[in-house]
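First the structure, which I've put down as structure tokens, then a few questions once you've had a look.
One protein chain is absent from this view; the other protein chains keep their places.
Take a look at chain A:
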Amino acid sequence: MTVNMTKGQAISLQKSDGGTLTSVRMGLGWQAAPRRGLFGSRTREIDLDASAVLFADKQPVDVVFFRHLVSDDGSVKHTGDNLVGGAGSGGDDEAILVDLQRVPVHIDQIVFTVNSFTGQTFQEVQNAFCRIVDETNGQELARYTLDGGGQYTAQIMAKVHRAGSGWQMTALGNPANGRTFQDLMPSILPHL
């Protein structure tokens, strides 16, 4: 039962049985687009990067990205940089694991972003998606397709934020431009 999310839609990260989620994974997958033209079989490498920024009361406190793979508190982990995307479709090429129970108490929002490090716009990327998976049972909770193929190099994907005693996820799907998450900070702040 996968929810295909649209921009701005919020889902609560509660399990159907009422228990709260303990561990979620943000997965990012993509395929390099084949270049049209004489040498049609040649593809250019596309490096998309997934990042997670941890906010406390709208101040960035920590960030998890390809140069800092584990947040200082150990609750958010990046599985490692993938520079070329997936050969086939389907699997996550980069993933960020969030152990929601261990997130420090002052962190109230975690924003996930995707950037094109090599500078291609999403027009050139195929089968790009972002999904949120319940890590305990592998069930996909939400999927956001990076289609539309706009002239953008970055996307602010989603945020998970505290709501009551649990967590909620809101799909943002906001296009932006930038090489790494630092470039996105001005565009992230309005969403907090």
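Everything below uses one rule, namely that contacts are C-beta pairs under 8 Å (C-beta built on N, C-alpha and C of every residue); 3 or more make two chains touch, one makes a residue touch a chain; residues count from 1.
As a convention for this text, contacts and distances are computed from a predicted model.
> Have a look at "Cytochrome b", "Molybdopterin-dependent oxidoreductase", "TerD domain-containing protein" or "Aldehyde dehydrogenase (Acceptor)" and point out the UniProt protein name belonging to the hidden chain.
Matching "Cytochrome b", "Molybdopterin-dependent oxidoreductase", "TerD domain-containing protein" or "Aldehyde dehydrogenase (Acceptor)" to the record, the invisible chain is "TerD domain-containing protein".
> Per the definition of touch given earlier, which of A:Asp62, A:Asp93 or A:Glu124 contacts the omitted chain?
A:Asp62
> Which one touches the absent chain: A:Gln31, A:Ser51 or A:Ser75?
Of the listed residues, the one touching the omitted chain is A:Ser75.
> For chain A, which residues reach the chain that was dropped from this view?
56-57, 59, 61-62, 69-70, 72-75, 77, 79-80, 91, 102, 104-106
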